[in-house]
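The other protein chains are all here in position, but one chain of the complex has been omitted.
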Amino acid sequence: MNAMVPAVVLTAAACAMTGVVAGLIADMFGRRTMALLLVASGLASASAAGIWRLWSGPSVPEVGVFVAGGGHTSLASLMYALAAASVVAGVGTLRARERGVAMAALVALGAVLSHALLATTDVMVLFIALSGLAVIGYALTAGRGTERSIAAAVRYLVQGVIASGLTVYGLAIVFGLSGGAPDLLAARETLAQAPTAPALAGMALVLAALAFKLGAFPFHSWVPDVYGEADRASVAFLGSVPKVAVVVALLVLLRGTAFASGGFAVASQVVIVLALGSLVFGSFGMLRERSVARLLGYSAIAQVGYALLGVGSGDAGIVATTIFVVTYAVAVAAAFVGLEAIGAQDPRWDGSLAGLAGLGRRAPVTAAAMTAVIMSLTGMPLFAGFWGKLHVILALVGAGRTGVAVVAVLAAVVSFGGYGAVVRAMYFEDAAHEDLAVRSSRTMSGSGYAVVVLVALAVALVALGVVPLVSGVARVYAVFSL
Amino acid sequence: MSASDITLAAAVAAMIAGAAGTALTRDVTRLVVSLGAFLLSVAAIFLIVASSLLAIAQVFVYVGGVLVLVLFALMVVHRDTDERVGLDSLHDIGAAAVAVAVFAGLVALLLPLAGTTGSQTRALPNDIGAFLLGDGVVAFEIAGVLLLVALLAVLVVVKGGEDR
Amino acid sequence: MNTAVLVTFGLSIVGAIAIALAGARAVRFSRWIALAAPAAAAWSGLSYLLGAGPGGTGGAPYIGEAVVVSVRWLSRADAGIGVGLAVDSLAAAMLIVVGVVAAMVVLFSFGYMAEDRAQARYFSLLSLFTGAMAALVTSSSLVGLFIAWEIVGACSYLLIGFWYTRKSAANAAMKAFLVTRLGDVGLLAGLAVLYHETHTLDLASVMAAVPDLAGPTVALVALLLFAGAAGKSAQFPLHVWLPDAMEGPTPVSALIHAATMVAAGVFLVARTWPIFEAAEGTRLLILAIGVITAAGASVSALLQTDIKKVLAYSTISQLGFMFAALGAGAWVAAVFHLVTHAAFKSLLFLAAGSVIHGSGTQDLREMGGLRRAMPVTSATWIVGAAALAGLPPLSGFFSKDAILEAVWHATPLAGAALFAAGAVTTCYITRATRLAFCGTFRGSARPHESGATMWLPLVVLALGAASLGAASGEFARAFGGHGGLSLPVAAASIALAVAGGLVGWRLGETGARRAQSGVAAFVAGGWGVDAAVVRLAGASVVASAALSERVDAGIIDGAVRAVERLAQGISGELEGLQSGDGRAYSGLVAIGAVLVVGLTLWLGR
Partner (left out) sequence: MIVVIGCAAAFAIGLYAVLTRRELIAILAGAEVMLGAANVQLVALALARGGDPAVASGFSLLVVVVAAAEAAVGLSIVVTAYRSGARSRLEEFGEVDAE
C-alpha cells in the first residue's frame, strides 16, 4: 500500500499537518503570532522536504494514486513555499483576527489538498481535494468579516454548489464508464472502449469543474469578486497554489490518463476555446477596473487563458504550461503579498488604483518590488513571466496554432493597459494627500513581514527571469518538468 | 416485474417527488419535509441497489445531520417573523430551459448504458471498510483532512461575521 | 573567442546595480563605474576588427564565426532554441559605435547632470542600457536579439520619463512605450512565423533556411520584421514618439534617441538581410517609407523652435535615409550612414545639451550669438552640422552620397526626393546654427562655456564626425560594395547643399529678427533680395508642415485614440457579464457547463 503513496508526499503532508496542529495548540494558549509562525514553519519544512528529496538524487517518477517524483516534487515544494509565504505575509492581518490562526491553518490544509490534487489520477481524491479547496475558498473569503466579503462568499458559494453538483455527475459518468475503477490510469483500457459520447460528456463535466476552479471563462464570475473582497494575504494563497495544482491536474488528466487516448483529442480544442474566452474577457476586463485587487482578478482570468493555451497545445505544451504556471503562481502570490504590504503600511488605503498614487516616493522598496512583480505578470523580458508566456506562444506555434498565438499576443498587448495603470499610478501620479508623518505613525505593526516576503518573491521573479539568460532555460526549468 | 423492481420504482418516484417538492414548494415546513423525503428515498435506493452501510450513512449524515442543520438555519433566519414564512422563486424560462437541456442530455447519454447487465451482488459493510482502508486509503485520509477543513471553515466563517 | 563582450555585460549589470546601491551620496564616485561597460564594449569591437582584420568577413551580413558563448534553452532537440553571443564585423562596428558614444555621453553627463538629485538612477540606467545594446548587436539568435530589444526599449522608457514628476515627461514615456510596442508586436509575430517555418531562431540557421522558404512567407516575415524596425527607428507613421521623447535628459537623447537604439531598426534589417534580399516587394515598401520619412521629417525640422526638436526631426529624417538605402538594396551604405550619423548626431545633441546648459533655454528664438560665449561648443556644433549637411570632406558627405547614389540608381523618383530632402537638411541645420550661434544673444541668462567633462566629449565626437569618411574604403572592403564616389552625384548633392544652406541662412536671419512673432509670420517675414525663393520655400514649408502636423494629430493620434476607445468599449460591453448579480453568475456557471459539454460532444461526434 505504502508503495502507492511515495514517501515524499507523506513527509511533506505530515510536516504541514504538524504545523497546523502545533499552531492550533499555540492559539489555545493565546500565543497568536507564534501560532501563525508555527503554521508557516510547518509549511516551510514541507517545502524543504521536497527540496531535500530533489537534492538527494535523481527522482524516478512513481506512478500510482499519485504520480510523484521529478517535476511533481518540485512543484509541491513550490506550493508549500508559496503557502508559507502567504501565511507569513499575513501575520499582521491574521493576528488581529480572532480566528486568524484557523485561517492560516486553512491555508496550510489547502496546500496539503493542493498537493494531493497535483498529481492524482484517482477520481475520489480529485473530488475530495476540489471540494476541500472550494470550502477553503468560501471560508477565507467570508473570514474577512466585512459585509462585502460575506456577500462575495455567498455569491461564490452559490456558484460553487452548482459546480460541485456537476462535478459529481461528471465523475459518476467517468467512474461508471471505467467500470467502477477510481484510478483513471488503471482504467485506461476500459474507458477507451466505453461508448464515446457519454465518455466525452463525463470528461467535459470534469473539465468544466476544473475550469471553474481555475476561474476560466465562462466560469470566471467569482474571480474578481473573491480577489477583490478576501484578505489580500489569503488571495496570495487562493490565487496561486490551487492554480498550480489544478493546471497540473488538468495536464495529468488530459495527457497522462485514459483521457489521453484517441477519442479525446477534442479536449484540447475545447480547452483552447475556453482559453481564448478567458484571454479576451480577462484582458479587456482589466482596462476598466479601478480596484487593484479586482484588476488582478481579471488579470488572473487572462493568465489562466495562457495556461489553458499551453494545456491545449499538445506535448510541447506540457513543459510550457508548467513553466508558465510556476512563474505565474509566484508572481500572483507576490502581487497580493505586495497589496498586503501596501495596505499594512497605510491602513487607510481603500484598495483603489488612485490610492497608489505617489507610492514610488512614499514606499520606494515596496513600489520597486511591486513593479518587478507587475512586469513579470505583464511578461516583460528579464522577468520570470516572460519565459512563461514565450514558451506558451512557442508551443502554440509549434502545434500549428499560429492564429491562436497571434490572439494571445494581441491580448497581451491589450493587458498592457491594465498593468501599465498600476505602475503608472505608483510612479507617475501625485498623491492627493501627502501627510507622511500621519502615515508612518499609523503603519500597522507587522507590515514588515509582508514587505520582506514581497521583496523575496520579487527577487525570485527577477532571478528566474535573468538566470535562464545565462544558464539556458532548460537547466532552471527542468526541475519543474513533469 | 419482481417485488424489488417495484420497490425500486417506488423509491425513485419518491425521490423525484421529494426533489420537486424541494424545488417548488412555497412553504418552509413542506420544504423540509420534501427534502427529508428526497434524502430518505435516496437512502432507500442505496439500500436496494448497493449496500446497507451506505444507506445507513445517508440516513445518519443527511437526515440526522444536514436536515437538522437546514431546519436550524431556517429557524435562525426566520425567527423574528410571526406569520408563516413564504418561500418564492424567480421562475424563468431560461433556467427551465437549462434544466430541461441537462435532463434531456443526461438521459440521452446515459440511457444506453443502463441496459448492460451488471453485478447484482450488494456490498457488505466489511468489503467497504476493506476498500476504504486498502486501495482507497488515500481518499479516505484526504476526506479526513477535508473534515478538519470544514470544521475550521465553520469556525472562521462564524467568527468572521462576529468580528465586525 | 571574444571575452570582452562577456565582460561588457558583466560590467554593465554589475555597474548598474553598484551605482543604484551606492545611491545619491556616493554618485560623484560611483558614476565613474558607468564608464566601464562602454569602454569594454568599444574595446571588444576594436579588438575583433584589429584581430580579424577588415576583409575577413567575406561580405556576409551575418556569419556564425567568433561565437562567444552559446547555450540551448530547451532540452528537447526539435524545439531547441539557442541563445548566444557572436561577434562579427557588423557587430564589432556597432559595438564600437555604442561603446564610444556611450562613453562620451556618460562623461558629458558628469557635468550636465551634476545638479540632479536622481543621478544614481540615471547612471545606473545608462549602464544597463549599454549592456543591453551590446547584447542586441552581438546576439546570435533572434530570441536573444528580441529580449535585448525589449530591454533597451524599457531603458528608453525609463529615461524618457526620467523626470517623471513632469506630466509631459510621463506622457511622452508612455507614448514612446505604446508606439514602439506596436512595432514590437509585428516583430514578435515575424519571429513566430519564422519559427513556424524554419523551427529555429538561430540567426545562422535561419539565414541558411531562407532560400527554401516560399516567396509570400519571406515577404510576410520581412514585412513583420520591418514593422518592428519601423517602430524602434521611428519611421512613418510610427515616428510620432521620437519628438516627444526629447522630454528626457539631452545626453540620453544623444545616446538612445540619436545614435544607438533608434538605429537598432536599421541594424535589424541589415542583420537579417538575406530575408529582405529575397523580399523585393517589401523592400519597395521600405524604400517608399524611408523616402517619405526622410523628406517629411526634414521639412518638419525646418519649423521647430526647440533646438532638440530640430535634432529629433533631423534624426527621423536621417533614419529615413538609411531605410531608403535598405529599400534600395544598399545595406552597406545604410550601415555606414548609421555609423557616421551616430558620430555627428550624438555630437549635435551633446552640443545642444551644452548650449542648453550654458544658455538656460531650449528655445532657438531666445539664443543667438553663442559662438562668442561658447567657442568650443559652437566650433564642434559647426563640424557636426557640416557633417549632417554632407559637406566634403566630412563623414556625412561620404555616407550620404553612397545612399543617394544607390537610391538614384534604384528609382530615380525616390532619388530625386532624397536629393530634395538633402537640400532641406542643409537648410534646417543652417537655420538652427545661425539662430543659435550668430547674431546677438536674445535670452535672459548669461551664457557661458561648459566645463571640461562636457566639452571634451564634444571634441572627441567632432574628430570622429570629421574623419570617419576616411573609413569608407575600409568599410566597403569589409562588407562588400564599392567605396568610391560617383562624381555627378557628389557634385549635385554639394550644389544642393550649398543652395539649401543659403536659404537656411536667410530663414535663420528672419527668425532671429522676428523672434516672438509666431510660426507663420516667422516664415512669411522672410522678405529680402531673394524674397521669392524664401516665400516659395516658406509657403510650401508651412503648408507641408501643417499637413504633417495634421497627419500626426488627426490621423495617427486619432487612430491611437480610436483603438483606445474601442478597447474601452469592448471592455464596457464585457463588463455587462460581471453585473454583480449573484443569480446571473450562477446561471453562467450552469450554462457554461452545458455549453462545454455540448461543444465537446459536437467536436467529438
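Each chain carries a letter (A, B and C) given by its place in the written order, and its residues are counted from 1.
Definition applied: a residue touches a chain if its C-beta (ideal position, glycine included) is under 8 Å from a C-beta of that chain, and two chains touch if they have at least 3 such contacts.
On a predicted model such as this, the values are computed, not experimentally measured, just so you know.
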The omitted chain touches A, B, C
Tell me which of A:R188, A:R294 or A:R362 is the one touching the absent chain.
A:R294
Among listed residues A:Y169, A:F219 or A:F237, the absent chain is touched only by A:Y169
Identify the residues of subunit A touching the omitted chain, counting contacts across the whole complex.
123-124, 127-128, 131-132, 134-135, 138-139, 142, 147-148, 150-155, 157-158, 161-162, 164-165, 168-169, 171-173, 175-182, 194, 225, 228, 290-291, 294, 351-352
Tell me, which residues in subunit B touch the chain that this view leaves out?
8-9, 12-13, 15-16, 18-20, 22-24, 31, 35, 38-39, 42, 45-46, 49-51, 53-54, 57-58, 61-62, 65-66, 69-70, 72-74, 76-78, 87-92, 95-96, 98-100, 102-103, 106-107, 110-111, 113-119, 121-124, 127-128, 130-132, 135-136, 139-140, 143, 146-147, 149-150, 153-154, 157-158, 160-161, 164
Considering the whole complex, not just the chains shown, which residues of subunit C touch the missing one?
578-583, 586-587, 590
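Everything below uses one rule, namely that only the chains that are shown with their structure count from here on.
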Pair sharing more residue contacts (C-beta pairs) when A-B is set against A-C:
A-C
Take the average of all CA coordinates in subunit B, do the same for subunit C, and state the distance between these two points in whole angstrom.
70
Subunit A and subunit B: spacing of chain centres that average the CA atoms, whole Å:
31
Centroid of subunit A to centroid of subunit C, CA atoms only: how many Å?
41
The positions of subunit C in contact with two or more other chains are 583, 590-591, 597
Which residues belonging to subunit A are in contact with no fewer than two other chains?
197, 201
Note which residues of subunit B are touching subunit A in the complex, please.
105-106, 109-110, 112-113, 134-139, 142-143, 145-146, 148-150, 152-157, 159-164
Subunit C to subunit A touching residues, read off their complex
71-76, 79, 81, 83, 143, 146-147, 150-151, 154, 161, 164-165, 170, 173-174, 177-178, 181, 185, 188-189, 192-193, 195-196, 564, 567-568, 570-572, 574-575, 577-578, 582-586, 588-593, 595-597, 599-601, 603-605
Note: in the complex, subunit B contacts subunit C through residues 90, 94-95, 98, 101-102, 105
